[in-house]
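Here is the structure we will look at, set down as structure tokens.
Omission of a single protein chain aside, the complex is shown with its protein chains in their original locations.
Read from first to last, the chains carry the letters A, B and C; within each, the first residue is number 1.
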Amino acid sequence: MTSYRLAAGGAVNRGQLLNFTFDGRTFRGFEGDTLASALLANDQMLMARSFKYHRPRGVVTAGSAEPSALLTVGNGARREPNARATVVELYNGLVAASQNRWPSLKHDFGTINNLLSPFLGAGFYYKTFMWPAPFWERLYEPLIRRAAGLGKVAMQADPDRYEKSWAHCDLLVIGAGPAGLMAALAAGRAGARVILADEGFRLGGSLLGESASVGGMPAADFAGTVIEELAALPNVTLMPRTTVFGWYDDMVFGAVERVQKHVASPSPDLAVERLWRIVAKRAILASGAEERPLVFGGNDKPGVMTAAAARTYLNRYGVAVGSRVAVFTNGGSGYRTAADLVARGVDVTAIIDARPQSADPMPEGVRVVRNGSVVATKGRHRIDGLIAERSGFEEVIACDALAMSGGWSPVVHLMCQRGAKPVWSDEKQAFLAPDIGKAFLAAGSAAGFDRISDCLKDGANKASALLRDLGFAAYEADIPDVEGEYDPSFAPLWYVPGAKDKAFVDFQNDVHVGDLGLAQREGFRHIEHTKRYTTAGMATDQGKLGNVNAAGIVAGMRGVSPAEIGTTTFRPFYTPVSFGALAGTVRAEHAAPVRTSPLHNWARKNGAAFVESGLWYRSAWFSREGEKSWRESVDREVLNVRANVGLCDVSTLGKIEIFGRGAAELLDRVYSNSFLKLPVGKARYGLMLREDGIVFDDGTTSRLSENHYVMTTTTAYAAEVLAHLEFSAQTFWPELDVRFVSSTDQWAQMSLAGPKSRTVMSRIVQDDISDDAFPFLAAREVVLRGGLQARLFRISFSGELAYELAVPAGYGEAVADAIMEAGRDEGICAYGVEALNVLRLEKGHVTHSELEGRTTADDVGLGRMMAMQKPDFIGKRLSMRFGLTAADRLQLVGLKAVEADKEIKAGAHLLKDQAKPSLANDQGFVSSACFSPSLGHHIALAMLKSGRERFGERILVWDGLRGSEVMAEVCSPVFVDPDNLKLHL
Amino acid sequence: MASLITCPHCGTRPKEEFSIRGAAAPKRPSATAKDEDWHRYVYVRDNPKGRYQEYWHHVAGCRRFLVVDRDNLTHEVFGVTDASDFERARTAG
Amino acid sequence: MRYSAYSILKQALSGNRLWKPAWREPQPKPHYDVIIVGGGGHGLATAYYLAKEFGITNVAVLEKGYLGSGNVGRNTTIIRSNYLLEGNNPFYEFSLKLWEGLEQDFNYNAMVSQRGIVNLFHSDGQRDEYARRGNGMRMHGVDAELLDRDQVRKMMPYLNFDHARFPILGGLYQKRGGTVRHDAVAWGYARGADQRGVDIVQHCEVIGIRRDNGRVTGVETTKGFIGCDRLALAAAGNTTTVGHMADLELPIETHVLQAFVSEGLKPVIDNVITYGAGHFYISQSDKGGLVFGAEIDFYSSYAQRGNLQTVEHTMEEGVSLIPGLSRAKVLRSWGGVMDMSMDGSPIIDRTPIDNLYLNCGWCYGGFKATPASGFCFAHLIAKNETHHVSRFMRLDRFERGYTIDEAGKGPQPNLH
Partner (left out) sequence: MSINLLQRHVLEDHISGFETDPNPNHLAVVRRPVIFSVLAHAGHEAAVAEALKAASDLAPRFCGPSEWLAVSQTVGAETIGGLLSNIPGASFADQSDGKVLMTISGPSVRKILAKCVAVDLHSDVFAEGDSANMLCCHVAANVARTGADTFEIIVPRSFAGSVFDELMEMGREHALTRGFSD
């Protein structure tokens, strides 16, 4: 037995046994354990394999910076790769497995990479795998891909729920260690709205792992009393299991709360993870400091860990990481670990102190080797001894764990995410938080304080200062006394010379000192180049342990201060965050809100198939019994509209109410055609351009009264058009008295089209709608039989006699039902957007298939709608540019297949007969196509070079993508009723 | 900026509520202005690094266009004004 | 030093102690034939091709940071040539062809990996647009296939086929598209240029452009004045800042685009995928990280960092498209500064100053263009005439009304 659970002690609940498995074997831990502490308690030091060389690895830390102990937790669709065993909260039924090894963790074939390591140094892949050329993609890359990567993701739909929430506070405190607790307490007592967030499942931070006493009680108990008081304050929110991962503009912090990651079967009523966007007026970073590993030969062997980690496992979890522990240190932390171990009856075989002398109290009975260093470690799957060197003499010291301490690095990650770089301190031999203003301060060891007492004080002081800033009454916190704390100061030691094995800087990515040296020799000297070339700091821990060492070592190689080397860029996320948490509820069918038409039910009752159209679902066609394909339904609908009458839901068209004396003028300026003289009671088709002269959208606008218009837009551009109007009115012409409000949702709007539409409509509407009383383009408020107020427009997209009737949305279904009933004898049918599309194609009406953001009005045959006599309208000036008026532009034409049964598909290109397909020969493309049941063959609209001059020409419709070539005749885009006789029935 | 904008009409709101239209500095030329002025208005951007005025449309709020005066390097916001007020002020000024 | 099987073996046996620097760290000379401002992908590629293809070696590349510190080192590594418009398509195809021979050409393994790119479509209208694009590609001899839903499903069964808000109807597939190890591109070009005599001067910021009689005579830098016969700007997001030193009026707005990488995972995604119901795109690197992104942050920004909302939006689209991503973890996000042009397409052209050349407007698509951009820009600088594949990428196209508006969004850069 090497590592084991002590008989007593620690903050685990020994009364609550938890069963879990690791690589199929069952173990037991206690409530309050992490997966790592429980594995150690069961003497499972070997937990993982490294990325590149597949070296055996255990834990290095007891916290979130862990680079080595990555496991896969959970199974089935809940499997999660790359979980850090050091932060996974143990629960009953937890299933853990090692990863990146084959066939087993102990016997991993990938270890061969370690033997090949002379060939696999930093950046080796840039220099090789190039011969012979095709082998890279056929052989080398597939092999590399298979070997690379860590854990396996399930790639199944996630069975759990996620959600997001906002939180607002005066003060956000990040980290609930000594500084964070005192900051929260000071602010909480002062009455501020406080959020205290900590990544751990138990608040208290380092206090939980230290043996000092605070306020006359064990540090962990002190933390407990503070938390109790905070929990009772209504203005304080405690957020354990919450990692603040990012600091964004305007003091918005991103955080993720692990709501149910510590249970085997999450409750379906709760999210498993909750994303928080915390808006804080002020914030304190009390994230503590990371202990630096020492960089010596064989420093990656399982059992080699930081001194603080060894101490935490001992004090917090009641686990001895070894039965004979050696310590290698350059500061007080190693001594404290030795003392704590000795106090708990664990044998400490030696303290190897890199310094010639120190004032640290020597634990009784422990041998101290001063001026010593470790140059190698022994053991295969776990350390079983080390080689110490002193004054040129080597000595083997037996041990089954090695606690190392290379000093401390304040955790300043969050404060450096917005561009500020940490600042090197010669005094602290560490990078400290940059000065980023008065809203966000580092406190405690994150600010470079090293003793608990100083951290307590600093936390309270910084909170008080920030609160004074916000106008809260000054509050002087009483700082508890600390007894038995140690002096964690240290002497810098970046690299331990004389290494007999690789000395790792980045444990997970297997970057060792030799790699850093190679990068320097090859010119990758900037620390960013060093990082990118060697991959140091690019593993899942993002270099939390290794980056400062890398900077120090590179500085040493170059003979400069670490200040000159600097750090690589800190970026979100502080620790990795699941896609699930960041996505929240927005996934699957909820990927976007759904908009349903007021006629949705009516359509459903009539057999509609629905199709997504932006956020809307629109009725596409209405199947009837016996119809085997959508085309059959569509053909029937089209023919019926042309012959009889049909009803179509057009409620999704954008509708904008426009009010004011300036409305006419505004419309005249945003439409390319004239609107000043539109009479009351009339609708007009209008074309809007962008300022660059390209068509933006089309629609109709009706004048309902002197200063009241209603505009309709296409479904797709409804939001853009409203924004365009608002932009024009607010920024170009604020002097115009005009107001807009969307009424899209207010109205159920239906198009009744076909030669019998008047007959049917007159059964619904009280008003006289004879051609004289209600001619083409009439637009008025009407009253339905039964008394309902409605709006009626005589406009047509189908080319038939047609009306659009708008009724208040709640009545839409009833009115549509009534129309169907009223039209039954006339053979009415419901028709959908597919039939609508065919109807408009037969009439040569354009949609956004033609108005695709590159076409001018003239391109699509609407040149007449450019009222160039108007002094100004949006798009007028730039529409006159040479390129927009050139004779060889693509112009709208119709196409009919020469052989009637041939299909033309949208997206095909056009070639002159006999021309070879090439861009130089490209004559244009098919923008829309359909089968025309009215004509009995396929038709298409196309954009063709100088197309209007080419009616009658035979042209090749080239669709190489789908392997078809069809000869077609260029014709007018209006296939049906070119003289619009049917409109005016 | 970028995370939160303080709308002069609605208060502090998240970026989600806005749609960003672009540079506010170019002013739409008069109908009789030269072609070069129109070209410049539509296509040329000063694009300074630093202080920048930009149209943000509060689409999910008051639906006003706002001119956000900010630093595009530090993302510090100096002020937010209603676009009509901005336009009137520069027309008068 | 040429990389070969022999050199690798020899070095391995001598403890990798004898590798030579990949490039020199020269002090700038007083005068060069050509100065290129910007030591990113495009600037370095330009220098490489100037030296290799056009024999102009008295060249300096001036970089204000470290070489490759711009977008070439912070993109999502995708290469493709699936463009719609004649102004773009031949250019990007030329680029893809250069990618295909790049590693052998510059003796550096940039891991060009033609694993295929699929642009998914989710509506009939979108299918028609992709068909138009795919046919355009084929007309130019570029590979393109239109996949139906079943074909996509067979290729990528993990996509959301059963519970999608916007169902996947198919995809436009370019087999030759893929990814490249981005840093290696900068390094390979830098090494190749350096070997041919180009001076790559890092940490040398241009702070002024000196002109005499309407011609550029050199640049003021943080390392002093450096003279030149021809000056070429390849400064991406900082184009305006440099351009203003020569009073250029530019159709450029600078925006930030975020990109992301997940933790290392065993291979799950073989090709590059783009989501047609949003802007999400993803691939998996050889190292195992999922590399992905979506939209720009929409506001003008020179900061290389982005906004949480955009982060969330990206993940929302990602999980909507690939439900299995939900339990994977994103490791890191970063931002790149984009030179968004007013029509979404680049500019490789002369300027009103006759020995000043301009290369900009790459929007978020500059990486894939790197070889062709370098080649065409070098061609322009060396011969003072436009390479035929970049002939539409003119600076005056806006004034003349010949924009290359691939997205059809008009003169609002953040919509491209």
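Here is the rule we use: contacts are C-beta pairs under 8 Å (C-beta built on N, C-alpha and C of every residue); 3 or more make two chains touch, one makes a residue touch a chain.
Nothing here was measured: the structure is a model prediction, and the numbers come from that model.
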Kindly name the visible chains that come into contact with the excluded chain. A, B
Touch assignment to the omitted chain, from A:Ala167, A:Val342, A:Ala398 or A:Ala420, lands on A:Ala167
Sole residue of B:Glu54, B:Asp69 or B:Asp82 that reaches the chain not shown, by the stated touch rule: B:Asp82
Among A:Arg785, A:Lys916, A:Arg954 or A:His984, which one touches the chain that has been omitted from the display? A:Arg785
Which residue, A:Ser425, A:Thr596 or A:Ser946, contacts the hidden chain when the whole complex is considered? A:Thr596
In the full complex, subunit B touches the hidden chain through residues 9-14, 16-17, 58-64, 82
May I ask you to list the residues on subunit A that touch the chain which is not drawn? 163-168, 193, 269-271, 277, 279, 585-586, 590, 592-598, 601, 616, 657, 659-661, 707-708, 737, 739, 741, 743-747, 763-764, 784-788, 808-811, 813-815, 818, 822
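Here is the rule we go by: only the chains that are shown with their structure count from here on.
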CA centroids of subunit A and subunit B: separation to the nearest Å works out as 27
Indicate the whole-number Å distance between the mean C-alpha point of subunit A and the mean C-alpha point of subunit C. 23
Multi-chain contacts in subunit B, i.e. residues touching at least two other chains, fall at 1-3, 14, 19, 21, 35, 39, 42, 74-75
Residues of subunit C that touch two or more other chains: which are they? 303, 307-308, 399, 411
With touch defined as at the start, can you tell me which subunit A residues reach subunit B in the complex? 248-252, 277, 279, 418-419, 691-692, 719, 723, 726-727, 730-732, 734, 871-872, 876-878
Going by the contact rule at the top, pick out the subunit B residues touching subunit C in the complex. 1-3, 14-16, 19-23, 35, 39-40, 42-49, 52, 54, 56, 72-75
Which residues of subunit B touch subunit A in their complex? 1-4, 12, 14, 19, 21, 24, 28, 31, 35, 38-39, 41-42, 55, 57, 59, 63-65, 74-75, 77, 82-84, 86-88
